[in-house]
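Omission of a single protein chain aside, the complex is shown with its protein chains in their original locations.
Each chain gets a letter, A, B, C and D, in the order it is written, and its residues are counted from 1.
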Amino acid sequence: MIASNGGSGKKRGGSYGSPPRRPDWMGMLRRNALLLGFTVFIMVMPAWAVPLSKPLSIPIILTMRLVGVYAIVAVGLNLLMGYAGQVSLGQGAFFGIGAYTSALLTTKVGFPVWLGIPCAILVAMLFGVLLAPVLRLKGHYLAMATLAMGIVVFVFLREMTWLTGGNDGVRNIPHLSVPFLEITSTRGEFYYVWIVAIIVLALCSRLVDSRVGRAMRALHQSEVAAEAMGVPVSAVKKRVFILSAALGGLAGGLFAHLQRFIDPNQFSILLSISLVTMVVIGGMESVWGSVFGAGLITFLPKLVEALPRWLGEVPDWLERYSNYEGMILGVIIMLTMVFMPSGITKGMVDLVRWRRSSFVNPFRRKAVD
Amino acid sequence: MDFLGNCPQYIANGLANGCIYILVAMGFNIVFNSTGIINFAQGEFCMFGGLLAYTLAASLGLPLPLAIPLALASTAIIGAAMERLLVYPLRRAGALVAIIATIGASIFFKSLGRVLWPKEAYKVPEFTAGNISLPGATVSRQFLWVFGLTILSVTAVYLFFNHTKAGKAMRACSVNRFAASLVGINVMRMSLYSFVLAAALGGLAGLINAPYASYSMGLFLGVKGFTSAVVGGLGNTFGAVTGGIVLGLLEELIPGFLTVVLGVSTGYKDAVAAILLIAVLLLRPQGILGRGVVEKV
Amino acid sequence: MLEVKGLSAFYGNIEALRAVDLWARAGRITTIIGANGAGKTTLLRAISGLVPVRYGEVRYVGQNITNLEPHRIVKMGISHVPEGRQVFSSMRVEDNLLLGAYLRSRRRSGGEIKKDLQMVYDVFPVLEERKDQMAGTLSGGEQQMLAIGRALMSKPRLLLLDEPSMGLAPLVIRDIFACLKRLHDEGLTLLLVEQDAQIALSVSDYGYVMRAGKMRMEGEARELLGREEIKSLYLGEEAVEGEEGGHGDKI
Amino acid sequence: MSGKKIVVAVLLAGVLLASMLAQMGCGQKESGSKEPIKIGVVLSESGANEPLGKPERNAIKLFVKRLNEAGGIDGHEVEVIIKDDQSDANKAKQAMVELLEQDNPVAVIGSSGTGTTIAMKQEAEKAGIPQVCMAAGANIMDGDITWIFRTPPTATEAGRKALSYIAEVLKVKRVALLYDTNPFGSDGKAVVEREAPEYGLEVVVSEGYQTEESEEGMDTHLTNAMTANPEVVLVWGTNPGPAKIVKRMRDKGIKLPYVGSHGIANQAFIELAGEAANGVVFPAGKMLIYQKIMEPGSEEYEFIKDFADAYFEEYGENINTFAGHGWDAILIITEALKRAGVGATPEELRDAIESTKGLVGTAGVFNYSPTDHNGLTPDDLTMVEIVNGKWEPAKE
Partner (left out) sequence: MPAEEAMSPLHEGVALQTSGLYKAFGGLTAVKNISFAVYEGEIRAIIGPNGAGKTTLYDLLTGIYKPDAGRIFFAGKDITGLPSHRITAMGMARTFQTVRLFPHMSVMENVMVAMHHRTHCGFLSCALALPPSRREEAWMREEAHRFLHIVGLEMQGESLAGNLPFGQQRLLELARALATQPKVLLLDEPAAGLNAYETRELGDIIYRLRDMGITVILVEHDMGLVMRISEKVMVLDYGEIISEGTPEEVRSDPRVIEAYLGSVVD
């Protein structure tokens, strides 16, 4: 190390030898442990979840397929919003574009599904490139511009009937498939989706810990400093945006073939907002948090729906959970933001570690900090 | 040409909608000025205004002159509660957190609205029924109320901000929050007032937007109101007037043109505000008047 | 009148004030001088409740006002003219002044407020000429006068002034200080923070010298004015450096 | 990292615990003498189609309750498993698959809306299970109709009824169509534009609106439509859009006849439109005004009266069309089950439904055939006119 020759003081008695540093592979292993653990968890899931589904009245595997799809798009949104700090309330647009691309290519042009989904990614990326100029905006402006973007895409999906079929939607979309094999069983779909999702998760968790990920996080924390450190801020933002669009497209493509029927109303602003909710509840700047958020938001209604069956007779209002689902989600979001702005996963980790840092009572008048 | 012949009607309709947008947009601006956040739940205040007026006037049978102030006051209380319970604790948080928190509030309010008022629409009593024929256009009598009340509200807000102590203090907070606290203004209290005022304006927009109100009107009006605020220059309280009128007119003239002249589907009407919003944000973020603030790094 | 004991305050992670003591007597002009970055502004802000105090206390006419909210402190009669003037630039001059009287009830003391407004106009006639202009269109010196006038409108017993000379031409600085002197003669207690030691000490009764978040020197203003060390405290000298080197806090 | 692991562990433990509890709770169920017959139901109890889903649910629950009190089918109780699709096709499909995988129902009912029904239809076909839907969209019957049946009159029947009324009673030619841009409206638009020439009518303008728009917004659409000099205004949508339009029309003094769709066959329309509702004509099931057009004592009359009385007693509300659709749906399935026997395979049940003939329901008399799974004809509809805030038979 060339470091400290010449200087007048070397205070810490540093030797010239190689400094004590933690071997890199330790960190790699630890990160991968989580990934490997999760992969195993998913792979064995049907084994215990299928027998459990019936007594619990919660269709675990069936719901997990969708969780996988949402996890993919939520992770993409988290890269953009949690890591790079760029709010998007229009992520549903890319999801919709991806879904329609693959659905139309496979039903009208006759593409095989395994070709349709990559095309969905490409088209979503193309839209990402076209819409990237909104990234010039910041904060609230960006939020509203992306919201508007979502509305525009929704209206065009609905109105361009010659292409999209309008409100009639696209139906009889083929099942998911790999070359020469169509996947029709729930379990098959579960594995298909989750293998893709785990690959995406693995790639994304690598990415956030790499040069690119650091640049993203840096520009989130201070654009000026990041720029001054040689990070081409607008280029990085743009790429993250396109990447998140691509993941939206991928998830949309998978979604179309899972649902096999899509119409524009499935891709309205509400979808974008619930995606944001997933990211926020799961935790910004946390790849795994997004999976958790997607899981929570998707399973919560199922859980409440199952309650009557566990408890026998329940009051009517409990049975009509979906009527006030919004109230519960709204309260969860608000409480999360007030008490655990870093999301539930991180908030819980902090609580478990008895670290009060992120849990200062925000209602207190004076913050002596 | 038919289109030109229809223009007076389009303009009258555009003005009527524009007035509503102005009220919503002013709410956005007032809150933005005093707290620096965009309240995504602003549209839901309109919902509360309209539906509370329905409940008070139509269900409980209160006379309108009593029901309307009560509805406005209740909406203002909801606004105050939101500020105390959500915005105040987040006063030190970043934009992202604030955005998401107000989105949460908006989801909550909308859902609450649906539980309390589950039907697809309610008829809010009109102040005066009937209509007036003008050359080339027919407008409802309610339109006169909308127009009059909007002018009244804009004037009242103008007077409030320029000629009352509390109003000047709120302006002072938006100009220079630091100096405001130095002269003894309780800045957090002003944030509360701004929410009260914005909620009341939103409520007014919701209830004069009669005769129909529903739980789902929030997003619709919220987006339009925000677009108006941006078009007029965000943070510029009276830019909202320009913005609202521009958006209101464009929204009626463009589909009119599309259908009557080009014969294209008017379903695209929904996209007018959204496209205008993106265009203004990208091309002229300070608003078409150019006096608004542009968010700093 | 104002007593500061062992005050420590942080700006983010920076310890900007380290156990500062200060005593401003009623009816006098007390000055704190020091080069920029010494912590003078932080001290004033800590007194008026804008920067939280970590340790120590601030007492004002016998009451503990440590960490009170700013508007309460203003109400008690301490008015702060901030660094860089901070006028409400897009509001009229007169509105700026009237906002200074924000905490006074117009009903009860409406007449008095008018009188005070006239008093401010008497002290700064230029403000009366421009009372309908936007404050942002005033020159720097006029803005400084406005800021002082605004602070006076709350009828303070103690006026805190932060660098009233900053960014102003020497002639204007002289005017401002002449006005301060006049206010003092009318019975107002002043606590002044200045970089411009010469002019500040020349109008003051008592002076403190700050450096790196600490009080380094104090004394009667006239006496301080004569001391050579002041210059070295500003422009730095090895001797001073060495003196403190020994007891630097460890991190 | 270790913290995260703890979280994961806690979650896992929670899931296991919950599942154990659930298993315990489940043991008590099998107490009845004979195994219940399960019928899956997917409805839009919330979201855009909430006004449809809620009465449908009420009717179905009431029907089953009465059926079971009367001894069920061959002593078997009927159990309905109701799921909410939130008016979202994606959730409907999910709910459908859940039903199929978890509950093995003999048939499914659902859903309320067109999009949600299509999403379910694909799964019903795949699984081979009869589905009875309560959605009106004509396009539901596009493609394979093996497994799907429907109870409400479709846009096609309603559209034909309305068009024939325009052509034969009003005797005018130029139709201005205003439609909601939602699925209901665009479906109607397609039908009207397709069928109009057969009745010698010309759709001179079709104008899409959004139901949330203000009255002034509607006025613009109306103004656009009036430029084409129509002789009648036909509005295809659900509340509150049509109410806004008719109110505006009458306010402006436009005297043209206003013909609506079956989407406004409810009391809410009259409440919303107020005075302006008078004179509005729309196609609807005969149930709506059964007391006025049917002979007391006739089979249809008594059937509907029985339903109306029971419904009012249970819920304190008057029946409406949607409740009727739900009632018909469960009726058709249970009648078919009685004929095919409790142990019938899905194919047998399907055939039994398909062979339904002359079954009196609330919406009319159902006659299914291998080529027609709609069951109703335009004659099962009637034109209703609003007179003084009340439904009256329109002049034919």
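Heads up, the rule we're going with is that a residue touches a chain if its C-beta (ideal position, glycine included) is under 8 Å from a C-beta of that chain, and two chains touch if they have at least 3 such contacts.
Since we're looking at a predicted model, the values are computed, not measured.
Enquirer: Of the chains that are displayed, which are in contact with the missing one across the whole complex?
Expert: Answer for the hidden chain's contacts among shown chains: A, C.
Enquirer: Just to verify: which one of A:54, A:136, A:187 or A:217 makes contact with the chain not shown?
Expert: Residue touching the chain left out of view: A:217.
Enquirer: Any idea which of C:53, C:101 or C:200 touches the chain not displayed?
Expert: Reading the full complex, the residue touching the unseen chain is C:200.
Enquirer: Which of these touches the unseen chain: C:79, C:144 or C:165?
Expert: Touches the omitted chain: C:165.
Enquirer: With the missing chain put back, which residues of subunit C would touch it? List them for me.
Expert: Subunit C touches the missing chain through residues 11-16, 35-37, 83-84, 163, 165-167, 170, 173-174, 177, 194-200, 202-203, 212, 230-231, 234-238, 240-241, 244-245, 248-251.
Enquirer: Extract the touching residues of subunit A with respect to the undisplayed chain.
Expert: Subunit A touches the missing chain through residues 1-4, 6-9, 11-12, 14, 19, 21-22, 24, 203-204, 206-207, 210-215, 217-218, 221-222, 224-233, 239, 243, 285.
Just so it is clear, only the chains that are shown with their structure count from here on.
Enquirer: Most remote chain relative to subunit B, going by C-alpha centroids?
Expert: C
Enquirer: Pick out whichever of the two, B-C or A-D, is joined by more C-beta pairs in contact.
Expert: A-D
Enquirer: Quick one: report the Å distance separating subunit C from subunit D, using the average Cα coordinate of each chain.
Expert: Comparing mean C-alpha positions, subunit D is 75 Å from subunit C.
Enquirer: What whole-Å value do you get for the distance between subunit B and subunit C if each is reduced to the mean of its CA atoms?
Expert: Spacing between the chain centres: roughly 43 Å.
Enquirer: Find every residue in subunit A that makes contact with two or more other chains and list them.
Expert: 158-159, 323, 325, 367
Enquirer: Enumerate the residues of subunit C that touch no fewer than two other chains.
Expert: If we look for residues of subunit C contacting two or more partner chains, we find 69.
Enquirer: Residue numbers of subunit A touching subunit B in their complex, please.
Expert: Residues 81, 85, 87, 89, 133-134, 136-141, 143-145, 147-149, 151-152, 155-156, 158-159, 223-224, 269, 273, 276-277, 280, 284, 323-327, 329-334, 336-338, 341, 362-363, 367.
Enquirer: Considering the complex alone, what residue numbers of subunit B touch subunit C?
Expert: Against subunit C, subunit B makes touches at 165, 168-169, 171-172, 175-176, 178-186.
Enquirer: Per the contact definition, I'd like the list of subunit C residues that touch subunit B in the complex.
Expert: 48, 50, 69-71, 74-75, 79-80, 82, 86-91, 95, 98-100, 102-103, 106, 150-151, 153-154
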